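The other protein chains are all here in position, but one chain of the complex has been omitted.
To keep things simple, chains are lettered A and B as they appear, and every chain counts its residues starting from 1.
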Amino acid sequence: MQSEIIVSGFGGQGALFAGQLLAYAGMDAGYHVTWIPSYGPEMRGGTAHCTTIISDDEIGSPLVRHPSAAIVMNAPSLDKYEPLIAPGGVLVVNTSLTARKPTRADITIVEVPANAIAEELGSAKLANMVLVGALLAAANFLSVEALEAALEAHLPPRHRKLIEANRQALRRGASIAATVRQRGVETLVMT
Amino acid sequence: MTKELLKGNEAIAEAAVRAGVEAYFGYPITPQTELLEYMARRMPELKRAFLQAESEVAAINMVYGAAAAGARVMTSSSSPGVSLMMEGISYIVASEVPCVLVDVMRGGPGLGNIAPSQADYFQIVKGGGHGDYRLIVLAPATVQEAIDLTYQSFDIAERYRTMVVILADGNIGQMMEPAELPPMHAANGGHNGQRASWALTGAKGRPHNVITSIYLVPEVEEQFNQKLQAKFRKIAENEIRYAEYATEDAEWLVVGFGTSGRVAQTAVKQARAKGIKAGLLRPISLWPYPEKRLAELANNVRGILVVEMNAGQMLEDVRLAVSGRAPVKFYGRMGGTVPLPDEVLDEIIRLTKESNS
Partner (left out) sequence: MTTPIIPVMEQLEDIVYSRPAALAECSTHYCPGCTHGVAHRLVAEVIDELGIAERTIGVAPVGCAVFAYNYFKVDFAEAAHGRAPAMATGIKRVHPDNVVFTYQGDGDLASIGMAEITHTAARGENITVIFINNAIYGMTGGQMAPTTLPGQRTSSSPLGRDVEVMGMPLKMAEMLAGLPGAAYVARRSLHSAKEINRAKKAIRTAFEAQLAGMGFSMVELLSSCPTNWGLSAFDSLKWIEEHMIPYYPLGDYKVAEGIEALSKN
């Protein structure tokens, strides 16, 4: 089994951290993992994305052309990654920052107004965790509990006070996406 | 020791720290800057020397000075910065002082970009500086291998009194992978805790030591060159490293180093799944090059594909080693682009078709 997840958004949305957390959780669960970011000037204000691979076998290429899943946190990321997801894969869209509807019919699409939910939970910065929670519920390669444990184990001490809020965001995202597990044309739109 | 998720640049830095590096001199350049930043925190914490130099030119000459003084010392940079170091590199090898350079390669030529590349192969493996010299060049493909090679590199450099280069690319530097760090060695100057007898430490109770690279009389310079060449031959006998995957029964051989090598390994797996008997040779030491092993493998395969993130630089060493034993094809991506497994798989399939037709 190998899952390849791209997380993409504006710099500052926490895309890179979301990918890292997936890698930590994968590592703690005993899988081979790689995490590789986009790096450089684009990180400051432009788009930032990373690729996380979680595999039960040694990982060769840390980059993939057709990921099995993508979390797109803004409109440019949707345009870039929707066409690239492997058939049967999962696309998690942050509808708070995207205008158009996804069009692919051969992948599972989960639409989540992540910013709105995050703000409800207290901070727009939690949007990344809402989206990761939604991905886990839809793609099922790691449990929400594994991610929570990774937060607990790897968040640096100065950020530990954020663990509970992040955990809530993960669960909220997972509950939203719980009904779209089966792949196909089915689309869940949160209002 | 348990595995931690470590970023390549920082893992290399910590491996050097644990190998007992006493001094680090460097200059910021993407995509190796985290290495410098890590050292900026870590070295003073351990009361070891860290200095951000005014340029890569100064950095390599500070390394030269500290190495001449017998210290375990290193620098790191990326392609354009390494170009600036070439003068110092030639002096260091000619002066026979040990040190370690980490080159986290990026796209070029010129200012290029900060994306991963392997286009420094010629510059590092074939020279770049003036004169007949060789560098021991080790190319990691994973964060763990980057740690292991860096950790060993100081001992190797001191064993031969020369420079070892860890030749990584932006991928290796920026990537996070689970890896295990080696135990901490004290910063004792290497050489089993003793300053080397040749080191500049002050001529107390001994004749004065001189570290130099000038021999004005051509015959004397030639003699010195012969001594260097003898050392390089010894290194070539002892320090060859490579990894193989599925080569036992391979009919088609892929050759790639570093990131290209690991990407190619995925393609080789995919080819095997399609019934193509592909295998991979991943040179780890780029100099000395595993030419004998490559020649052996070339005797038993029907075609060879070289994959690099450049226009075909290691390709020349493959052709020299293969020496006509098998057809050699090349697939390269340039300018900071990274080949993906499906591209390499397509090339493997093309190779089998061309050779069958």
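Operating definition for what follows: a residue touches a chain if its C-beta (ideal position, glycine included) is under 8 Å from a C-beta of that chain, and two chains touch if they have at least 3 such contacts.
All values derive from a computational prediction rather than experimental measurement.
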Response to the item:
Within the entire complex, the undisplayed chain is in contact with B
Discussion item. Out of B:36, B:69, B:306 or B:321, which residue would touch the omitted chain in the full complex?
Written reply: B:69
Worksheet, complete the sentence: Among B:55, B:194 or B:323, contact with the omitted chain is made only by B:55
Worksheet item: What residues on subunit B make contact with the chain left out of this view?
Response: 22-23, 25, 49, 51, 53-55, 57-59, 61-71, 73, 87-88, 91, 95, 200-205, 207-214
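Here, only the chains that are shown with their structure count from here on.
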Item to complete: Within their complex, state which residues of subunit B touch subunit A.
Response: 3, 5, 30-31, 113-115, 170-171, 174-178, 259, 262-267, 269, 338, 340-342
Worksheet entry | Sites on subunit A touched by subunit B in the complex | 20, 23-24, 27, 32-37, 39-41, 58-65, 154
